[in-house]
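Heads up, the thing below is written out as structure tokens.
A single protein chain has been omitted; all remaining protein chains appear in their positions.
Coming up: chain A.
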Amino acid sequence: MIKILKYILIDILKNRFVIGYTVLLAILSWAFFGFEINPEKAVLSLLSLNLIVVPLVCLVFPTIYLYNATEFTELLATQPIGRRSIFLSQYLGIALSMILAFLIGVGLPVMAYGGGEAGLRLILTGTLLSLVFVSLSFLAVMLTADKAKGIGITLALWFFFALLYDGLVLLIYLIFSDYPLDFATMGFAFLNPIDLARILVLVEMDVSAILGLTGALFKDFFGSTYGLFFALVALLLWFIWPVLAALKIFIRKDL
């Protein structure tokens, strides 16, 4: 398994797309920190990047890579290697390279310019978001053998989590605006990894004070170690269940 993992990791790290992704993140991060005198403002700008670009790339790249590697996967399956280890080495290879790209592109500049507690949370949530969306893309690939369909599903997933979900939440707010929704809001946050990541970073910043009552609730909860723990567990669950589901499908799949 280690051998396959090493092979896949090197193959991906040499990939022009991944290098391009790393460089893009790095340029944007250094630029944000260069333009903004206040590091907190830069972290705020990076947050948007973190919430839009990272999920998109982590969904689309693994999908394309896996479809292109179908024949290689089939070849591996003919060898005396367990399917579990084939799957896990592919997953780890892709996930690790995505995380590495993120840590080099965003993590390094944040540490270099001193992003503070919010910066640390940005790195942590970015890493977890990478894992979550790589997992989701694996699940999408396992669900269909058709490449176009697979990419379609991943894009729909991105669209849903980045945009549609918040729109739905807004709709619920409008419909149920006569009811107290403070605690429901907490629930809404847990159901979308992107929202969860955003809130985890925002509550560590000064801007949290303008969030009003909701913000105070969030700060009380997500600002504490206890709340942070819960949120991290939620994010862990968000990447573990798609992986397990995908693994289950892969083991039984007729390649």
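Here is the rule we use: contacts are C-beta pairs under 8 Å (C-beta built on N, C-alpha and C of every residue); 3 or more make two chains touch, one makes a residue touch a chain; residues count from 1.
We adopt the following convention: contacts and distances are computed from a predicted model.
J.: Going by UniProt, what is the name of the one chain that was not included in the view, given "Probable chemoreceptor glutamine deamidase CheD", "ABC transporter permease", "Carbohydrate-binding/sugar hydrolysis domain-containing protein" or "Serine/threonine-protein kinase BtrW"?
T.: In UniProt, the chain that is not shown appears as "Carbohydrate-binding/sugar hydrolysis domain-containing protein".
J.: In the whole complex, not just what's shown, which of A:25, A:47, A:76 or A:200 touches the removed chain?
T.: Residue touching the absent chain, from the options given: A:47.
J.: Among A:22, A:63, A:154 or A:185, which one touches the chain that has been omitted from the display?
T.: The one listed residue touching the chain not shown is A:185.
J.: So one chain is hidden, and I want to know which residue out of A:122, A:136, A:199 or A:235 touches that hidden chain in the complete assembly.
T.: Spelled out, the listed residue whose C-beta touches the missing chain is A:199.
J.: Over the whole complex, note the residues of chain A touching the chain we left out.
T.: Output for chain A: 44, 47-48, 51-52, 162-163, 166-167, 169-170, 173-174, 177, 181-182, 184-185, 188-189, 194-195, 198-199, 202, 206-207, 209-216, 218.
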